[in-house]
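Every protein chain of the complex appears in place save one, which is left out.
To keep things simple, chains are lettered A and B as they appear, and every chain counts its residues starting from 1.
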Amino acid sequence: MAALLRVDCVSKSFGGVAANVDVSFEVAAGEILGLIGPNGAGKTSLFNAIAGEVTPDRGEIRLVGERISGLGPVTCAERGIGRTFQVVRSFDSMTVLENVMVGAYARHRRTAPAMKAAMETLDFCGLASRADRPAYNLSPPEKRRLEVARALATKPRLLLLDEMLTGLTPTEAQSGVQLIRDVQAQGVTIIMVEHVMEIVLPLVSRAVVLNLGRVLTIGSPEEIVRNPDVIRAYLGDRYAAA
Amino acid sequence: MTAIILQVVIGGLLMGLIYALVAAGLSLIFGLMDIVNFAHGELMMLAMFAAFVLWQYAGLDPLMMLPVVALLLFGLGVLIYRGLIARALSVSFNRGMVQIFVTFGLAIFIRGAAQFVFGGEFKSINTGWLAGRTAQIGGVYLPLPQVAASLVCLVAFAGLLAISRTEFGRALEATREDRDAVALIGIDRDRIFALGWGLGAATVGVAGVMLAGFYYVAPNVGANFALIAYVTVALGGFGSLLGALVAGVLIGEVEAVTAALLEPSLKQVSVFGIYMVVLMFRPRGLFGKL
Partner (left out) sequence: MDNRITRRRRRELVVGAVLLVALILLPLPIGDVYTRNLIIISILFAGLAQAWNILGGYCGQISLGHSLYFGIGGYVSTLLFVQAGVPPLIGMFAGGLVGGLVALLVGWPCFRLSGHYYAIATVVVAEIGYLLFLNWDFVGGAMGVYIPFKGDSWLALQFRTQKLPYHYVVLAFAAATWLAAWCIEGSRWGFSWRAVKDDVVAARSLGVRVFPSKMAAAAISGFFTGMGGAIYAQYVGYIDPDSTMSGQLAILIALPAVLGGVGTLWGPFLGAAVLTPLSELSRSYLGGSGRGVDLMIYGLVIVVVALARPAGLLSLFGLRRRAKGAPDGSPA
């Protein structure tokens, strides 16, 4: 498998607090990679670094061999990185279709093809019946779908999902999982950030576990659940939170 | 020569402290709930008229009526919050613009009302303990009403700082930090906001009374001071008391120096120019949180 994304020795600190220290891993084209770890492990910082929202202090990130770190979110989007947000950020003065069209314009200059592409994406995400609704009018799970649709409309090679399944009911999560598998089947590589291991592990081919800003381990779901360090990091976190 | 320089510097300081106090009330309200009160200058104008009326009809000296006017303005501030701002905060669409234009409409209304009641011509308070008096120290002339105004401004600032250390001040701070979380720890957000508006209005009321001691009183007097106040607050950093104080004095000095060296009619141009330059380097003002 060829590496689509290579994260190389990335470090980032905010106001003296190290969020990421020497993080390195690769993402193979076509896989679903989980990015997990307890609270404060540095998932969000790393996620934002890949999306271009945050510039690493040291190290670099390459997408198909080309350096993308430090180029900003707009360039990252153009190069083929799509993302969703943990706290939903829909364009609330627009309809659902218009929201997705904003993404579609990244690949289409003109309105008619952008609208057509957006409709297809909505259809794919199961939101076609909501196309003309105002975006604020959607239910929370629908809003998450809208975020995926919007990002997909930019025709990404790599899709970053930020806690997309967290807080959903089992039924909702199930349909979310189906959507993620459908996206993967389209040939899109996916990185999912989740706090709760149980949600991600069944879905991913490999997972990167972060703890205190560093890579704790990388491996298949089976390897992850058996790793004593992972168990300790998670249990420790739970005890601390209780 | 030294005397002239001192004269300019002290003149700038005296005016700057007034600017700072006008701005402090604005900054307080902004820091608390992210609202720019575009009627702030009009509140100051009302305080000036209140001072004028009390002086003309009750023969009170501006210094004596400070607490009365401050109290009046406090009540008005609370009233404005309860009647208008609370509603503006509760709209679910277009909130930013609604806030701007509600306070703006209020400003026009107050200006119209003042014109209706008092007429448009300039008035001034020309008798009183300090009216028209100057002291001379080492060749520097100190107009006493302005000196008194500056001292009162400093006292008011000290008062605001003291308030920020009380229980109420901490509640203000907590409300500012996290508007939604405070409800969980038993702080009545609505009440804090109302008190914040009262305090902000009372602050500008104090500034207005002292200003009335040496400045003309007219319905449109607020507009110019308000503009300076917005610049002061943006320059100092929205929500920062210290920022308002430093920026106010800075603006007073820049005005005084420009007027002395260049051209009095350009004094505001240099103030605004400096503001723009500072914003280039510190988009959130000198003391604003980045």
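Here, contacts are C-beta pairs under 8 Å (C-beta built on N, C-alpha and C of every residue); 3 or more make two chains touch, one makes a residue touch a chain.
Values in this document were obtained by computation on a predicted structure and should not be read as measured data.
Asker: Touching the absent chain in the whole complex: find that residue among B:59, B:75 or B:273.
Answerer: Per the contact definition at the top, the residue touching the missing chain is B:273.
Asker: If the hidden chain were put back, which of A:33, A:114, A:127 or A:216 would touch it?
Answerer: Of the listed residues, the one touching the omitted chain is A:114.
Asker: Pick out the residues on chain B that sit against the missing chain.
Answerer: For chain B, the residues touching the absent chain are 30, 34, 36, 84, 87-88, 91-98, 100-102, 104-116, 119-120, 219, 223, 227, 230-231, 233-234, 238, 263, 265-266, 268-269, 272-273, 275-276, 279-280, 283-285.
Asker: Counting contacts across the full complex, list the positions on chain A that touch the omitted chain.
Answerer: 51, 53, 72-74, 77-78, 82-83, 85, 89-95, 97-98, 101-103, 105-106, 109-112, 114-116, 119, 131-132, 134, 136-140, 143, 150-151, 153-154
Keep this in mind: only the chains that are shown with their structure count from here on.
Asker: Could you give the separation in Å between the centres of chain A and chain B, each centre being the mean of its C-alpha atoms?
Answerer: That gives a centre separation of 48 Å.
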